[in-house]
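My structure is below; once you've seen it, I'll send some questions.
The complex appears here minus one protein chain, its other protein chains still in place.
Showing chain A:
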Amino acid sequence: MSSAEDIPIIVEFTGGLEMLFADERKHKLSVPAKDSKGDAVTVGWLVEYLCDELMRDMRKEMFVLDGHVRPGILVLINDADWELEGEATYALQPNDNILFVSTLHGG
């Protein structure tokens, strides 16, 4: 059963990033629990997954630059800066909320 191997998570985009993801702010996803090497999936894995599977826009560099989430985007795991949670190495848990926020500059 795939359901046992999948993790339900919520991925949200704000600050304009939603434009790269079909103008949808909130995505309820079901992602595999293990990556191709059999390791538990991480937020770093999720970023690649989003680029490959969810993003239709060709401007990948607006989301990922040199293999990292581009400067100016905050990644929040359950409303906490991912730097408090181990950054890209954080292992995804069922029902996690991963929020990507592009900083705004206007005033």
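One rule holds for everything that comes next: a contact is a pair of C-beta atoms (placed from the backbone, for glycine too) under 8 Å apart; a residue touches a chain by one contact, two chains touch by 3 or more; residues count from 1.
By definition in this document, contacts and distances are computed from a predicted model.
Undergrad: Out of "DNA-directed RNA polymerase subunit beta", "Adenylyltransferase and sulfurtransferase uba4", "tRNA pseudouridine(55) synthase" or "Thioredoxin, mitochondrial", what name does the UniProt record list for the absent chain?
TA: For the chain missing from the view, the UniProt record says "Adenylyltransferase and sulfurtransferase uba4".
Undergrad: Specify the residue from the set A:Pro8, A:Gly72 or A:Pro94 that touches the hidden chain.
TA: Missing-chain contact among the listed residues: A:Gly72.
Undergrad: For chain A, which residues reach the chain that was dropped from this view?
TA: Residues touching the hidden chain, for chain A, are 14-16, 19, 25, 56-59, 61-62, 65, 70-74, 76, 79-81, 83-84, 99, 101-107.
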